[in-house]
Structures are given as structure tokens and as C-alpha cells.
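I'd like to ask some things about the structure below.
Only a single protein chain was left out; the remaining protein chains are all shown in position.
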Amino acid sequence: MTITPVTIAFAIMAIFALGGGLGVVANRNLVHAALFLVLSLFGIAGLFVLLEAPFLAAVQVLVYVGAISVLITITIMVTRRIMGITETINRQWPVAAIAAALTLVTLGFVILSQFSGQMPVADVPPDTIARMGAAFASHQGYMLPFEVASVLLLAALIGAIVVARD
Amino acid sequence: MSEWTFIALLFVISLVTPLLPIILGRILGPHKPNAIKNDTYECGIETVGDTWVQFKVQYYIFALVFLVFDIEVVFMYPWAVAYNRLPLFGVVAGVIFIVTLAEALIYAWRKGALEWL
Partner (left out) sequence: MADVFTTIYDWLTGLLAGWGASQLVIDLVMGLLGSIITVVYLLTLALVIIWVERKFIGRVQDRIGPNRVGPWGIFQNIADVVKLLFKEIIIPKGADLIPFMLAPAITVASVFLIWAAIPYARTLIGTDVNIGVLYLVAVSSLGVMAILMAGWSSNNKYALLGAFRAVAMLVSYEVPMILALLVPVILSGTLRVNGIVEGQGVWYVFSMPLAALIFYIAQVAEVGRSPFDVLEAESEIVAGFHTEYSGMAFAMFYLAEFLHAFTISAMTATLFFGGWRGPFAQQYPTLGIVYFFIKTFLLYMLNVWGRATLPRLRIDQIMSFCWKFLTPLALVLLVLSTLVDKVASILLEDVVPNYYAAGSLVEMLPRSAVLLSVNLLVGLLAVVWIARQGRKERQRLAALTSPAPIERQAAR
């Protein structure tokens, strides 16, 4: 396997994504865990860039880092027991470890057998975003999911306000 | 792909650039911590109680409404890029999308979720 700059960039982004994830899970301090989550999301945005999907990378940073992380962090910061959580080791962690290992083996097997270790990056046409937009508004395209998404967002907002008001 | 090398480099350099003066300030500045100086600032009096803030649900609701509108606008950007070549029906589809989310705003407004109490 040749070491190209893309490989190095991929390794860095993967370290951010995975290391951030580990940091979220392993950290006692909830606020530090939230900050590691931000790091992990950045890693994923970097992976999107490497996959030639800059639109998704920008959406990831804008929505996940800019909105969802802020929401999570605000919620964490205003709950009382924050610093120095006492041990909350889950008694069932062996079962969880086995389930996670099984998932890893299954996914790895599927991916490796389908792509035999290579990473096919399809040719990306230069005007993906325009095509996406045209598809959003055409019968043969994705207009129904587009409108359903708006109704979904409406429902989400109504639900969240109803829940938050109580 | 090579476009992003510039952004990555600029990111690294612009993170390092503020840290250098801060480190320089640590080196050059006096180091005389004492109990009073390091105390938490509360307009000159002693801090009372832990550092936590009473949960005002307003903060959470504003962030939530922003999240919904953020996702909506993200959906609208591809539609806007393709606007010039869309038929009238496509524009009406986008307008329906916007109107549905305007309904969401009106709901939040009438339910008093947008008040800063």
C-alpha cells in the first residue's frame, strides 16, 4: 500500500474520529466528553472531504458541530451533577463487549468481502450540488422525501416545544 | 482535493498563531498567583455556592429552534443552486418546503416559545 498524502490525511482524520469517540466514552468529566465529541465530528467531516463530498462535510460542521454539539453542551452544563461522576460502571459490560465485537466482525466481513480491501471512489461529477437541487424538485427525483422531510422537521419542532414546556 | 490543503494549513496556522502570543505572555508576564487574585470574580464579594446556573428552558428552546431551521436551510441550498434551471413546479415545491417551516415558526411564536423570560 503506497503512502500518499491522501492516506496520511485519512489517518489523521480517522484518529480524530476514533480518538474523539474513545474520549467521549472514557472520560469521567461530562464537559470534556462533549468536547471530545466535537473532535470526533470534525474527524468525520474530514473523512467526508476525503471522499470528495465537501457539501456533506460543510453540512456536518454546520449542523453537527454548530448546532447539535451546542445543544448537547448546553444541556450538560446546566445539569447539576457534572464534575467527578462517581463510578457508574455498567454491570453488564461483558455482554456489551461481546455484542460490539460481533458487530465489528460482521461489518468487517461484509465490507471486506464486497470491496476486497479497496476503497472505490466513484467519479464525482463537478456539479453534484446542482444535480441534487434539481432532483429535490422533480417528480422522478426526490421531491416526496424532500417535502416529507419538511413535515418531519415541523413535527420535531412541535414535539420538542411540547416536551420542553413541561 | 488540493483546494483543501490550503484550508487545512490555514487552520493549523491560525490555531498556532493565537497560542504563540499567549505562551509569550505567560513567559513575559509576572507570575504572582495568590489566593485573592485567583479567586472567582463575583463583583468583589465571596462566591456563594457552586458554579452552576439555574436551568432556564429558554436557552434550550432557542438552540432547538435554531437546529430545526438550520437543517431546513441546509436542504434549501441545493434547491437554490439548481434554481435557474427548475421549472415553475420545482420552485413551487421549494416554496411549499419553506411554507411548512414557516408554519413551524408560527407555532413556536404562538405557543410563546420565543419569549425571553
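The chains carry the letters A and B, assigned in the order they are written, with residues numbered from 1 in each.
Throughout what follows, a residue touches a chain if its C-beta (ideal position, glycine included) is under 8 Å from a C-beta of that chain, and two chains touch if they have at least 3 such contacts.
Since we're looking at a predicted model, the values are computed, not measured.
Asker: Extract the touching residues of subunit B with respect to the undisplayed chain.
Answerer: Given the touch definition above, subunit B has residues 2-7, 9-11, 13-15, 17-19, 21-22, 24-26, 28-33, 35, 37-43, 47, 49, 51-53, 56, 58-59, 62-63, 65-66, 69-70, 73, 76-77, 80-86, 88, 91-92, 94-95, 98-99, 101-102, 105, 108-109, 114-116 touching the missing chain.
Asker: Identify the residues of subunit A touching the omitted chain, counting contacts across the whole complex.
Answerer: Against the missing chain, subunit A presents residues 5, 31-32, 35, 38, 54-55, 57-59, 61-62, 65-67, 69-70, 73-74, 77, 126, 129-130.
Simple rule for what comes next: only the chains that are shown with their structure count from here on.
Asker: Which stretch or stretches of subunit B touch subunit A in the complex?
Answerer: Residue list for subunit B touching subunit A: 1, 4, 8, 52-55, 57, 59-61, 63-68, 70-72, 74-75, 77-83, 85-86, 89-91, 93-94, 96-97, 100-101, 103-104, 107-108, 111, 113.
Asker: Would you pull the subunit A residues touching subunit B in the complex into a rising list?
Answerer: 6, 9, 49-50, 52, 54-55, 59, 62-63, 66-68, 70-71, 74-75, 77-80, 82, 129-134, 136-138, 143, 146-147, 149-151, 153-154, 156-158, 160-161, 164-165
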